[in-house]
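A protein chain is absent from this complex, but the other protein chains hold their places.
Letters A, B and C mark the chains in the order given here, with residues in each chain numbered from 1 onward.
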Amino acid sequence: MLVIALDNVAYSYGGGELLAGVTLELAPGSFHFLTGPSGAGKTTLLKMCFGELVPTSGRVELFGQRLPGMTRDALAGARRRIGLVPQDARFLDHLTVAENISLPLTVAGQDMRAQKANLDELLAWVGLTHRAKATPPELSGGERQRAALARAVILSPDVILADEPTGNVDWEMSQRLLRLLVELNRMGKSVLVASHDLALIRAAKTQTQVRVLRISNRRLQFAGADL
Amino acid sequence: MLVIALDNVAYSYGGGELLAGVTLELAPGSFHFLTGPSGAGKTTLLKMCFGELVPTSGRVELFGQRLPGMTRDALAGARRRIGLVPQDARFLDHLTVAENISLPLTVAGQDMRAQKANLDELLAWVGLTHRAKATPPELSGGERQRAALARAVILSPDVILADEPTGNVDWEMSQRLLRLLVELNRMGKSVLVASHDLALIRAAKTQTQVRVLRISNRRLQFAGADL
Amino acid sequence: MKAFLRDLRILWRGDASGDRVVPPSGYTVRLTIFSAAAMGFLAVMALALALSAGRLADDWGGALARSATLRIDGPLDTMQERTEAALRVLEQTPGVASAQALTEEEQRALLEPWFGPDLQLESLPIPQLIEIEKTPEGFDAEGLRLRLEGEVPGAMLDDHESWRKPFLAAARALRWLGWGAMVLIGATMAAIVTLAASVSLAANAQVISVLRLIGARDDYIARAFIRRFTFRTLTGAAVGTGLGLIASALLPDAPMSFLTGIGFANLDWLVPFAIPPLAALVAFAATRRAAFRTLRGLS
Partner (left out) sequence: MKAFLRDLRILWRGDASGDRVVPPSGYTVRLTIFSAAAMGFLAVMALALALSAGRLADDWGGALARSATLRIDGPLDTMQERTEAALRVLEQTPGVASAQALTEEEQRALLEPWFGPDLQLESLPIPQLIEIEKTPEGFDAEGLRLRLEGEVPGAMLDDHESWRKPFLAAARALRWLGWGAMVLIGATMAAIVTLAASVSLAANAQVISVLRLIGARDDYIARAFIRRFTFRTLTGAAVGTGLGLIASALLPDAPMSFLTGIGFANLDWLVPFAIPPLAALVAFAATRRAAFRTLRGLS
C-alpha cells in the first residue's frame, strides 16, 4: 500500500497555477529527492503531502484516506505517522531541546522513560548531546535544523518529509544526517527530501537507491542520470 | 580607517568560552568569508560585529567608536551603516516585500520616491520583482533570504555582514547573489560572509580577492589555499 | 476522603503534559488575574449597593405599603364613640388584617418632639389615631374612605402613598444602579477574559503550529488554554471578592429605619461567594469559544 499518493494534483496560491498535473506515489521503503529552483514549489508540494495545504484540483491520499474527507482528528493521527522537517523549523521556546525533540512522544501519550535510550541515541547522532538542556533560541542555525530532524523521526514515523534539512550545516554534518535518513529508509520508512544541494544528492546515490524528482515549469519530472 | 575591528575578543554564553583571542579587522573594500562547523560561533562573531553581543573580554570598535561606550542612539546610527543579513531573517509581516526591503529608507527618514529606481533594480537583481507585492509569510525559503539581502544593502551601507545568505537557494541563484556582493565590494564596501558552502567560496575566489577565515578550536584562523 | 482529595487534585492540575506545552505567558497571566480581581471587587461593591437598595425598597414597598393610619377628629366627648364605630367598619372591611387604636402612651410618644414629655393628652382635643395593617392583598382605599365618610364623621384615612412613593422610587433607582453595574461588570469581565485568551492564543500562534506539526489534536491544545484561563480567573475573582468583602465589612454602618446601611445583612453575606465560581464559569465559556475560534482561524 502507498503511504502518500498525489494524483494529478494542481496548486495555486490565488495567482497563477504554481503546480499542475503532479502525480507522486510514495511507497514504503522508497527514497526520493525533490529539487528545483528557489520558488518552484518544493515546500508547497511537501505541505500537500503533510495535509497542510489542500490541492486546488486532483486528489491526495494519506495512508489510504482521502484528504478532504478526513476529520481533524484523523488528520492529526495521520500526521503522527509522518515526520516533517520544515524548512524554517519552529520549537516551543520555553522547553529544552531534549523536551522539544521528545514532544511528539508527550503528545502521543507515550511513556517518556521507556524512550529515554532512544532519545539519547538520537541526540548523539545529530550531535546535540551537549546542547540537550539548552532552549531552542540558544541554538545555532545548523543546530536547529538537526533538532528539527531529530524531532521528526523520534516517533519512528512511516514517512519522513524533510525540507532542506542540510541548508545550514557543514559538509561533514550533512553526510551524518544523510546516513541517518538512509538508515531509517533501510528500516522500511519512506523518505522524501527537498534539497538544492547537488553534492548531497550525489552522495546519497552512492549509498542507496534514490530517485530524484525535479519541479520545472510547474510539472514534476524525474531528473536524468546527469545529476 | 577600519570600519569594524575586533581586538583579542573572547565570548562565552555563560558556559565555557566559545571564542577566544579573536582579532578581526575589516577595512573598506575587503571581502572575507567566514567558515567553520555548525555551532563553531560564526553567527556569534557576526553579532559582535553588529554590536548585538558585547564580548566577554577584548574590545570591539565600530567605525572608530568603542562599543561599550556608545549610546543607544549612536549604536542605532552605526547599525544604519551596517547591512546585516541574519541567518534566520525576520520581516514585518503586515508590510509587503517591497515595503520591507525599503524599510531602512523609511526609518532613516529618506524620501522613498527618490529611491524608487534603486529599489526596482535591487528587486530585479535578487529575482523578487514578481513577488514585490506579496507579504513575507508568502515567500519561499530562498525568497526570504534574497529579500533579507536586498534589505541589507538598500541603504548602501559601508559594511555588509551576511550569515549564510545562500543556505536555501539553488546554485544559479547563489551565483547571482555572489555577483551582487562582489559588485558592492568593488564599490568599496567591506563584505563579510559566513558560509559553509565551499563551492560558493571557490567561485568567489575566481571573481575577486577574497580572504577565508575559519573558526576552529575557539580561534579565528586564515584558511589555507586548500580551500 | 483521600480519594476525593486526589480526584480534586487531578481536576485542578489537569493533564500535566498538556499544561507544560503552553508557555507560562507572563503578561496575559497578570492581565487576567488582575482584571478578574478588579471585577470581583467591583462586583462585591455593586452587589452590596444592589442588596441594600433592595432591602430599602422592600421596607418602603413592603412594610409601609402594608400599613395605613386612620385619624379621627372631633370634640372630646364623641371620640370614644367614633373610634369604636371606625374600628367596627374596619373589622368588616376586606383586606384589613388588623386595626388598633393607639394607646395614650403611644400617642404621647409620637407627639413628644413637639409638645415635650409632660403633655396631658386627656385634656386636649387631639385626634385619635388608629393603626391599620393590610393583608397582602390590601384594601380598596377609595371604597373605605367613602364608607367612613358616611358612618364615622371626622375620620381621615392616610395610606402613606404620597410620601412613600418618592422614597420607593429612590430605592428602586439605587437597586437598578447596583444590578446594572453588576451586569456591566460581568460583561466586562467576560470581554476582558475573552480578549486576554485571544491575545494569549494569538501570541502563541507558534506554539499552536508546532503542536499541530507534531500531530496534536485541537482539543488537546484548546484544553491547555481553557484550563489555564479558567483557573486564573477563579483565582483573581476569589482574591477580588475577598478584598471586596473585607472592604464592605469596613464600610461605616448607618443602622436606620429607612436606610438600613450599605453592605450585606445576615444571609446576604453568602451571595458574594457565588462571584468567583460564576466568574470562572464565564471565563471557561469565553476561553472555550476564543480557543476554538482561533484554532479554526489558524487552520
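Here is the rule we use: a contact is a pair of C-beta atoms (placed from the backbone, for glycine too) under 8 Å apart; a residue touches a chain by one contact, two chains touch by 3 or more.
Keep in mind the model is a prediction, meaning the values are calculated, not measured.
> So which shown chains sit in contact with the chain we cannot see?
B, C
> Please pick, from C:97, C:126 or C:285, the residue that touches the omitted chain in the full complex.
Answering carefully, the residue with contact to the hidden chain is C:126.
> In the whole complex, what residues of chain B lie against the chain that is missing from view?
Chain B touches the missing chain through residues 72-73, 76-80, 82, 84, 86, 90-95, 103-104, 106-109, 151, 155.
> Considering the whole complex, not just the chains shown, which residues of chain C touch the missing one?
26-28, 30-31, 34-35, 38, 41-42, 45, 48-49, 71, 73, 110-111, 113-116, 118-120, 124-127, 129, 154, 156, 158, 166-167, 169-170, 172-174, 176-177, 180-181, 184-185, 187-188, 191-192, 195-196, 198-199, 202-203, 247, 251-256, 259, 261-262
In the analysis below, only the chains that are shown with their structure count from here on.
> Quick check of your reading of the touch definition: is the inter-chain graph here a line, ring, star, complete or other?
Topology of the interface graph: linear, an open chain of contacts.
> Counting only C-alpha atoms to place each centre, which chain is farthest from chain B?
C
> Based on mean C-alpha positions, which chain is nearest the centroid of every protein C-alpha shown?
Centre-most chain by C-alpha means: A.
> Could you grab the centroid distance between chain A and chain B? Build each centroid from C-alpha atoms only and quote it in angstrom.
29
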